[in-house]
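Note that this complex is displayed minus one protein chain, with the remaining chains in position.
What follows is chain A.
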Amino acid sequence: MSLFGTSSSFGTGGTGVFGSTTTDSHNPMKDVEVTSPPDDSISCLAFSPPSLPGNFLIGGSWANDVRCWEVQDNGQTVPKAQQMHTGPVLDVCWSDDGSKVFTASCDKTAKMWDLNSNQAMQIAQHDGPIRTIHWIKAPNYSCVMTGSWDKTLKFWDTRSPNPMMSLQMPERCYCADVVYPMAVVATAERGLIVYQLENQPSEFRRIDSPLKHQHRCVAIFKDKQNKPTGFALGSIEGRVAIHYINPPNPAKDNFTFKCHRSNGTNTTTPQDIYAVNAIAFHPVHGTLATVGSDGRFSFWDKDARTKLKTSEQLDQPITACCFNHNGNIFAYSSSYDWSKVERKGPALEPRPPPQASHGAVHAGAGTGCRFQAWSRPICVI
């Protein structure tokens, strides 16, 4: 049964008809599919924080909705609830106590979704689509940080319609991450700004981009004392940069590595380069996972500078990923990411038209994850 409405018949029921007839490229890792996935590409995933017992997964999609599933210990996913926006949802995050979910959308608003009462109310307003949303919990304040394409970064106390603070950025916000007391925002035109959040948010430093291409995703990592010490930045041309804020030896400690490219060793055919769509760090081991438009995900060890594992290639790009709070579960979504678009007459059409979009939860042996799940909605763009 599906709590999400009956927009697609395939969405109802367990693993669906496709489970038996699927070719390997759809779910080559044999991960568990999440039931009742969204009808369109999934833009973001977020697992619940440790303060909430159990594992709950939130996914926002281009079908204007945000869905919540409970991921049980035996691997089954149970759809729980859903909220709608009037535009595609670009980012989601949880509050630290696990009672609220914040969603940011192209309709220039952000909403706070109270899971207990299943009510959502608007808490933020921008002049342009809101691209990122994060919850900040400081000792003396807590707020929601929203980054938008209107070149501003705003901080909202959820009780007031006006922002607590608004910071101007040089360009549109493309991605951001927050680990108190540090926040990193990557903007258009290869801008990179680090903010410090103690007392009140302020710009800490603008960094020259370590990458030559457009920034796509960013994730902060912590040191052995569990303090944020640097970030990983991914670009649209198959490269990730590891950058420390105050390294003892910047030339040696900061580095970039290539990823999500095909024909690695084959030099005769041109190498295909794909975009890195998301980066996530394992909360316990500190290893990082990257997912790309080539339809693969990979795990890396940044300290040993090695690749740990790469998945098989899925038939569609992987658009988002996240770890749960103890790192046992790795969730990734397989859906069209519009990296290949072609003009056909007066409109933009994706090339080729996708058949389905999936959300998958995966656990691989050897990296400390334990669980796999899959989901399989039909999507028509």
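As a working rule, a contact is a pair of C-beta atoms (placed from the backbone, for glycine too) under 8 Å apart; a residue touches a chain by one contact, two chains touch by 3 or more; residues count from 1.
Note that in this section contacts and distances are computed from a predicted model.
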Practice item. Given the options "BUB1 N-terminal domain-containing protein", "Proteasome subunit beta", "General transcription and DNA repair factor IIH helicase subunit XPD" or "Globin domain-containing protein", say which is the protein name UniProt records for the missing chain. Key: "BUB1 N-terminal domain-containing protein"
Check your understanding: For the full complex, which residue in A:W113, A:F231, A:Y274 or A:F323 touches the chain that was left out?
Key -> A:Y274
Exercise for review: From the listed residues A:K154, A:R216, A:H282 or A:R296, report the one that touches the chain absent from this view.
Suggested key: A:R216
Point to revise | Hidden partner chain, residues of chain A it touches | key: 43, 62, 87-88, 90, 106, 127-129, 131, 149-152, 172, 174, 181-182, 188-189, 194, 196, 198, 204-205, 214, 216, 227, 236-237, 245-246, 251, 267, 270-275, 293-294, 337-343, 345-348
